[in-house]
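All protein chains but one are shown at their positions in the complex.
Per-chain residue numbering starts at 1, and chain names A, B and C are given in the order in which the chains are listed.
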Amino acid sequence: MAYLTLADISKNFNKNPAVEHFNLDVEKGKLVSFLGPSGCGKTTTLRMIAGFETPDSGVIELDGEDISNIPPNKRNIGMVFQSYALFPNMTVLDNICFGLRMHKMLKNQIVPKAREVLDLVRLSDTANRYPNQLSGGQQQRIALARALAIEPRVLLLDEPLSALDAEVRVVLRGEIRRIQTNLKITTIYVTHDQEEALSISDRVVVMNKAHIEQVGTPQEIYREPKTKFVATFIGTANEFHGSVCGKDSVKSAEFLIKTNNASLFADGDEVFALVRPEKIDVYSYKPENIDGNVLEGLVDTITFRGAETRLGIDIGEKVITADVPGKDVFSYGQRVWVAFDSNACQVLK
Amino acid sequence: MAYLTLADISKNFNKNPAVEHFNLDVEKGKLVSFLGPSGCGKTTTLRMIAGFETPDSGVIELDGEDISNIPPNKRNIGMVFQSYALFPNMTVLDNICFGLRMHKMLKNQIVPKAREVLDLVRLSDTANRYPNQLSGGQQQRIALARALAIEPRVLLLDEPLSALDAEVRVVLRGEIRRIQTNLKITTIYVTHDQEEALSISDRVVVMNKAHIEQVGTPQEIYREPKTKFVATFIGTANEFHGSVCGKDSVKSAEFLIKTNNASLFADGDEVFALVRPEKIDVYSYKPENIDGNVLEGLVDTITFRGAETRLGIDIGEKVITADVPGKDVFSYGQRVWVAFDSNACQVLK
Amino acid sequence: MKTPTKGPVFLRFLIVSLFVFYMLLPIVATYLFSLATRWDRSIMPEGYTWEAYQTAFNLSYFRITLKNSLILSIASCLVSFIIIVPTVYLTQINFRKFRPLLDLLMIIPFAIPTVVLALSYVRVYTFQPITRSPFLLIMATVVYTMPFMYRSVSNSVDAVDISVLTEASQSLGGDLWNTLTKVIMPNIYPGILSGMLLVFATVFADFTLAKLITGAHFKTFPMLLVEQTQIDGNVAAALSVISFTLAWGISMVLLWFSSKASKSKKAQPSDKAYIGK
Partner (left out) sequence: MKTPTKGPVFLRFLIVSLFVFYMLLPIVATYLFSLATRWDRSIMPEGYTWEAYQTAFNLSYFRITLKNSLILSIASCLVSFIIIVPTVYLTQINFRKFRPLLDLLMIIPFAIPTVVLALSYVRVYTFQPITRSPFLLIMATVVYTMPFMYRSVSNSVDAVDISVLTEASQSLGGDLWNTLTKVIMPNIYPGILSGMLLVFATVFADFTLAKLITGAHFKTFPMLLVEQTQIDGNVAAALSVISFTLAWGISMVLLWFSSKASKSKKAQPSDKAYIGK
């Protein structure tokens, strides 16, 4: 049975829909991400769970209890904000103790509990410092400790890493995931960064324009996108716009793309055939005996990225993006052949 | 012969060295990046080329002429700033015309020239707008157009993309590179982002603590780092600290790492053996007949990243980072074997 | 935020209304009084007339005090501009470390009571032709209003990042003159103007400094106003209305400029749209 249930939640701001008919079940102990562009309603949904916004319609149930009308300070839901929101007038320890005091914990248990969560985020030595004496990454770890101290029923994270540098983001998201897994705490993680959502989540809720596009594991979201929005928002995808032609191909302006996934559509349906850059092989000669798609083109751009090199290959109608291993060498203007399997090609409306 | 030469440039601020003995030759028409952490002296060096700072010692030569004592407004060097630095009181077109007017271009040639560079950055339709009506990415493209309009002898870009979103950064760096290649304009590009430097440059100058660590092509910098700083600052690397043992191995606390690159050092020298995550293969069984290094461990972290999955593998002494193709499936706590070729292992002091 | 319930909204509205009433009532009453024939036996005036204004305009001192006040205010603005603008610009570009010192110095005028300022000037500058002259008064009003001018200009300078604009101009070949006139001044212009308008309004309204420094030697409009309260209340009210209307006009201009300045900070279009994702 679901631990946290959002049933048909809707919310408007000044008559503009912010969230429409949002339905979601979250299992206990799992980390679920809300992923989408800014303004898609992901933060609004989170804030309704926290109690900072009231849904216009729908019910939010936590552990079987309807919490829709409980004020935020009675919900016992931990929240981590993008801007850290540490209390500048309190030391790190007092920040963490604040929630425990509000929850009327016994006086002699407060400081030991606070020190325990401070250990958890590996910042025990900062107990007596003030927030402004800490780096952004440290502050966000303290904010996490503060939210965890009250042993919340659900932990909400609202773009917790957006204000941090790229490197710190990667380190800290690993740490959040480690702590979340160890404590088995049910967590909702809001982000606009697809890499972050893919790497940290048990399940991802992809949102766009106030509604859910797809819910699934990171692998499902990446490999089997249900909509064109999901396919292009998550990762990079080459698009071929055309119409279904037979059971196993899509006919675009110039090419006939072979695919195993066209059978869901009727002949002549307008569709997009999508291929990920890493599914594309690039040859400097015309490959023989390949069962799939082979297109000819010229190398237009070469972007060295370390482990792999990203090529832009001009095939006349459009430029195909392909990732090749770093050791393969191509040069500008070189004639090449790109090949991809018919399995690698996703077909979507 | 070099077009731009920096010969033994040094600069101190309040007796702290900002740049020490900087030597560099830049060929005409090339894009050279200065890459390093903040405070490494890359921006100070750029500002000395622009004329906003005066070197304490050393000579800057441009096209055979010593420009060290020429005031900035007489150098004819284009500059693009991190904060765009567009003139808020002028329209886009007037911003671009400003430099042309200062250079006393003939009145009837100014606007056509300005429109020409505006076309170059694909923003012709913004000519009559004010900077604050444009997005950050658009503003920076206008700033680029403004700098290019005066046909500068050198184009300097000071962290031009740092203020922009991740996605815009990727798009815009491609565009900068395209324009730079087409115009064949000698360019210095300052950045702290290693991915940016690798993907955009002809050559990269890696700086740290006021001096140059390494100069080379992106491929050289990534594949053959000369110092441990370069190896760890650029990309991710697994480090094994140990001592050289024979011609072909490094002995760390628990392991003997086979390598083909240890012969440069004497027996017993303390060194680091470094392996990139993508050079490591992971097996769910003990691989046979492998000529290289095989280590046993447990899967500690799994980070799905789309095209590949990053594994953290606990081998007892440390955690090894390995990138495996997205289709390979591993689970937490699984016993695995990591293998890497002796060629893949770089040895550095 | 939770949607506020109706109760607090009403309460809030009441508070704002009371506040507006509290602040605006005296002004409205003054307007009415200046037009009233008699207003001591009823809630509203018994009749209306322009007589008080006619009397006011015909006062022998009306023109001269208005002229004196305008001269004083305009001169203070100009002196303030000449002292403050170059100081702030040069400090920002070449002498950044002096900035805290300047910030500190600019608090002093707040800490000196106007009376003390006036009396100390009178005491020190006892020699001819300075003593009790309009020139001395201008010196005092400039010091008195300096924080307004300084704050406006330095906020403006902070807001537009003068040093990077200077560098951008230089890199495009701009010399000092072109940089100043085409790039810097147009961008800090709203700050300079709003500073000058604040100085103008404050000096125009000043009674204490003028009364104590020049006194009858150089009569200003507020002095005439105070004098008239002892002679004819309606005329004084008419003078108040004239003075207030002038001040209000000035502050409208000020508001217009500050709103123009804040418009330039309006939300930028997002980069998302431009990527087309």
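Here is the rule we go by: a contact is a pair of C-beta atoms (placed from the backbone, for glycine too) under 8 Å apart; a residue touches a chain by one contact, two chains touch by 3 or more.
For clarity, every value in this text was computed on a predicted model and none was experimentally measured.
*Asks:* Using the touch definition from the top, which of C:14, C:112 or C:130 touches the missing chain?
*Replies:* Candidates C:14, C:112 or C:130; residue touching the omitted chain: C:112.
*Asks:* Determine which one of A:32, A:147 or A:190 touches the chain that has been left out.
*Replies:* Answer from the full complex: A:147 touches the omitted chain.
*Asks:* Which of A:114, A:164, A:295 or A:348 sits in contact with the chain that's absent?
*Replies:* A:164
*Asks:* What residues on subunit C make contact with the chain left out of this view?
*Replies:* Counting over the whole complex, subunit C touches the hidden chain at residues 1, 4, 8-9, 12, 15-16, 19-20, 22-23, 25-27, 29-30, 33, 83, 87, 90, 93-95, 98, 101, 104-105, 107-117, 119-124, 139, 143, 163, 198, 201-202, 204-208, 212, 222, 225-226, 229, 233, 236-237, 240, 243-244, 247-248, 250-251, 254-255.
*Asks:* Mind pulling the subunit A residues that touch the left-out chain?
*Replies:* The list for subunit A reads 50-52, 71-74, 76-79, 81, 83, 85-89, 98-99, 102-103, 130, 132-138, 146-147, 150, 164-165, 167-168, 171.
FYI, only the chains that are shown with their structure count from here on.
*Asks:* As a quick test, compute the distance in whole Å between the mean CA positions of subunit A and subunit B.
*Replies:* 27
*Asks:* Starting from the mean Cα coordinates of subunit B and subunit C, work out the distance between those two points in Å.
*Replies:* For subunit B versus subunit C, the centre distance works out to 52 Å.
*Asks:* Could you tell me which residues belong to subunit B and also touch two or more other chains?
*Replies:* none
*Asks:* What residues in subunit C touch two or more of the other chains?
*Replies:* In subunit C, the residues touching two or more other chains are 270, 272, 277.
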